[in-house]
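This report refers to the structure that appears directly beneath it.
Of the protein chains in this complex, all but one are displayed in their positions.
Coming up: chain A.
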Amino acid sequence: MKDNPSRPLYLVPYYLWIALFVITPIALIFYFSFLDLTGTFTLENYKNFFSSVYLRMTLSSFWYAFLITLITIIIAYPTAYWLTKTKHKQLWLLLIIIPSWINLLLKAYAFIGIFGLYGPANKLLHAIGAGPWQILFTDFSFIFVAVYIFIPFMVLPIFNSLDKINPALVDASRDLGASSFTTFRRVIFPLAINGVKSGVQAVFIPALSLFVITRLIAGNKVITLGTAIEQQFLVTQNWGMGSTIAVFLILFMVIIMMLTGQKEKGGSLNGKTK
């Protein structure tokens, strides 16, 4: 490009946006994490974070996020794999994706009905003689709904990476005498691992920060980092402590991105942060 097509003036709103809504908010979170309730500078929040209450909460949040991610992979991988083998696979993929566009609250609300004491889940249990159970407000309902929500986000990247695999490689492996399991383990899985990594990125971090589902489905029994932040900001009004938890959530996010990050060719044009 010899010349810019116009003066850089038109970039002002965009750069202003970056300064005001990307950099400043992060800086403010860090700043507030050092303030106590009266607004004086302190390290108390960080000390508190490492107390047993918050550590236990962080660990349980990780445990739930881990379980949710694992179950989502177990369900989504075969789905994605078989989808690549269907006719009209793009259409089927679109059908998998559509539920992810439906407002999360509505899906959570649906499960309040489904898992309710007189809902269809309990009717089914009753029919097979297992009697009514309290399904709502348990760990089970929380994990179930979270997995339900995240399935499309896991299927999509895995589908994309499986779909890119050259079928000749699979044929070659068959011709060389590999069983279908070996072919999967040695050829398909390694080639599609990047899809799984993107899926983990798209599921694990949101799973750590869920608060809608915990409030509606888990009846405040499950506390994730997201729930804790919401609680500190909007209920307890302790913005300092909330910010400190947010700082750690950001930190965990960066670590997870680094662990699951992929080397990109020719500069990161699709803009994934490192």
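The rule is short, and it goes like this: contacts are C-beta pairs under 8 Å (C-beta built on N, C-alpha and C of every residue); 3 or more make two chains touch, one makes a residue touch a chain; residues count from 1.
Definition applied: contacts and distances are computed from a predicted model.
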Legend entry - Among "Sulfhydrogenase subunit delta", "Spermidine/putrescine ABC transporter permease PotC", "Multiple sugar transport system substrate-binding protein" or "Cytochrome C oxidase subunit I", the UniProt name of the subunit that does not appear here: "Spermidine/putrescine ABC transporter permease PotC"
Inset, instruction - Kindly note down the residues of chain A that lie in touch with the hidden chain. - result: 1-8, 10-11, 13-14, 17-18, 20-26, 28-29, 32, 75, 78-79, 82-83, 85-86, 90, 92-114, 116, 118-120, 123, 148-153, 156, 160, 167, 201-203, 205-206, 208-212, 215-216, 226, 229-230, 233-234, 239, 242-243, 246, 249-250, 253, 257, 267-274
